[in-house]
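This report refers to the structure that appears directly beneath it.
Only a single protein chain was left out; the remaining protein chains are all shown in position.
Letters A and B mark the chains as written, and numbering starts fresh at 1 in each.
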Amino acid sequence: MSTLLRKIVMAATGLFLCFFLLIHCLGNTQLFMEPEQARLSFNAYSHFLTGNPLVKLISYVLYTSIIGHAVYALLITAKNKTAGGIYKKDNRGRASKWYSRNMGVLGTVVLIFLVLHFQNFWYVYKFGEIGIDANGNKDLYTVVVTAFQQLWLVIIYVTAMIALCYHLIHGIASSVRTLGLFHPKFVRWVHAFGVAYSVLICGGFAAMPVFIYITNLNS
Amino acid sequence: MKLHLKIWRQKNRKAQGKLVNYTLENVNPHMSFLEMLDTLNEQLIQNKEEPVEFDHDCREGICGQCGVVINGNAHGPLENTTTCQLHMREFKDGETVLIEPFRAKGFPVKKDLKVDRSAFDRIISAGGYVSVNTGQAPEANSIPVSHAIAEAAFDSAACIGCGACVATCKNGSAALFTSAKITQLAILPQSQEERKERALNMIAQMDKEGFGHCSNTEACEVECPQGISVLNIARMNYEYNRASFLKFKK
C-alpha cells in the first residue's frame, strides 16, 4: 500500500469522524434545555439512536472508522519513526506547529478519553443499571447529570476537548490536502473553516459538562 | 570570534559515528559557514588530523550540494537559505555550534557530513521528465503557455534537490521534492501525455526508497532554500488520486 493511500484512509476515516462529531454535538445540545424538558427529550433521542437500523449501520461504520483511524495511525507512525532522522540537537520544531507534529499524542489522548467516555455512558446505557423516565425511555439524562457533578470528570472532559480541538484543526486541513485540494484560495478558506468548525464543536462539547456542573452546584 | 564546534564524525557508511569537539579561534563574522569549515579543516591539516568531509560545490545557493544540520536546523538558523549562503555573523562569539549531517532513512551517511541523496535521482528517473527525444520538438511558440502557468511551473521547478525538506521532516518524507517535479510537469501543457503514469511511478519510487509519510506539518516549506510551497504536495495528492481513479476506468 502506498504512503499516499494510507494517508487517504486516515483522511477519509478522519473526515467521517468529524462529521459524526457535528451530529453528536448538535444532538447533545438538548442537554442545555430546562432540566425536565431536557430529560425527556434527551432520553427519547437516545432511544431513537439505539433502535433505528440505519443508525445502527452508521454506528458500525463509526466503530470501523475509529479502529481504522487508530490502526492506520499506528502503521504510519511506525513507518515514519524508522524513516525520519534523529538529531543530537533538534530545533526543527521552529518550522511547524506543535500540534501538527504531535497528532499521535493528541490522538492517543482522544482515544483514552473515548474509552472513558464509552464506559461512562455507552456501557451504562447498554449493560448497566439505569432508571426509566416518564416516557418509558432509559434515563440516560440522569446518568449524564450525575456524572458531571464530579469535578474531576468535568476537568478530564474539558481537557480532552482541548486535545480534540487541536487534533481537528490539523486533521481537517491535513485531510483536505491529502484528498488533493491545491488551489491556494480554497485552501485558505478550508483552513479557516476547519479552525472554526473545530473550535465550535469542541467548545460545544466542553460547555456541556461545565454547564451541568455549574447548574447543579447548589443541589 | 571564537566558536566551539561539535561535529559529527563517521568513517564510512557502516561505521558508528560520534560528535567530536573542536575549538576554532579567529572566526571572521563575514565568513560563510562553509568557509568557517574550510578554516577548521586548514587547522586540522596543520595539526595532521583528518579534515571534516562535507558536501559543497557552487557556494552560491543553486547547485544543492551543500547541506548540514546546524544546531538542530537543516541549513542552519536562517529560513529559506542554503548552508553556503549562511554567514558567521548569524552566530555569537563563544557560541557552541552543533553540526550534523542530514539524516533520514532515505539519506544514508557516506562519511562525516556527507550523505547519499541518490534516491532523488531514482525518483526523477522513475518519471520526472517529458519523453521527448532530441530533434522531436515542435516549434517553441506552437505551445502557448499562459504567463501564470509558466510562473507557477517555475516556482515548482526551482527546487535545487538539496534534501533539506527530507532532513527537516520528522517523518523523513520526500513529499516536497517529489511533488515539486510532479506539479511542474502536471500543469504545463507540453507534459500532459504521461501525467498519470508519471505521478504513480514517481510516488511508487519515493515509497520504495524508504521515505516516510507526509503528515503536513509544513516544516519543509520553511527550510526549503527556494521556498517551494507545500501546496505542491496537495497537487501531488490530487494527481495521485486522479491517476488512481482514472486508471481503473481504462
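Some observations on this one:
Here is the rule we go by: a residue touches a chain if its C-beta (ideal position, glycine included) is under 8 Å from a C-beta of that chain, and two chains touch if they have at least 3 such contacts.
As a convention for this text, contacts and distances are computed from a predicted model.
Missing chain, UniProt protein name, picked from "Phenylacetate-CoA oxygenase subunit PaaJ", "ABC transporter ATP-binding protein", "Ger(X)C family germination protein" or "succinate dehydrogenase": "succinate dehydrogenase".
Displayed chains that the missing chain touches over the full complex: B (touch as defined at the top). Contact with the chain that does not appear here is found for just one residue of B:5, B:153 or B:243, B:153. Considering B:110, B:208 or B:242, the position touching the chain not shown turns out to be B:110 (whole complex). Contact between chain B and the absent chain runs through residues 11-12, 28, 30-32, 34-36, 38-39, 41-42, 44-46, 48-51, 53, 55-65, 81, 85, 87, 89, 110-111, 114, 116-118, 120-121, 124-126, 128-141, 143-147, 150-151, 153-154, 157-158, 160-161, 184-185, 188, 190-191.
Just so it is clear, only the chains that are shown with their structure count from here on.
Distance between chain centres (mean CA atoms), chain A to chain B: 38 Å. Within the complex, the chain B residues that touch chain A are 6, 8, 19, 69, 71-74, 79, 98, 100, 102-107, 167-173, 203-204, 206-207, 210-220, 222-223, 230-242, 244.
Listed in rising order, the residues of chain A touching chain B in the complex are 2-8, 76, 79-80, 82-92, 94-97, 100-101, 103, 170, 173-174, 177-182, 184, 187.
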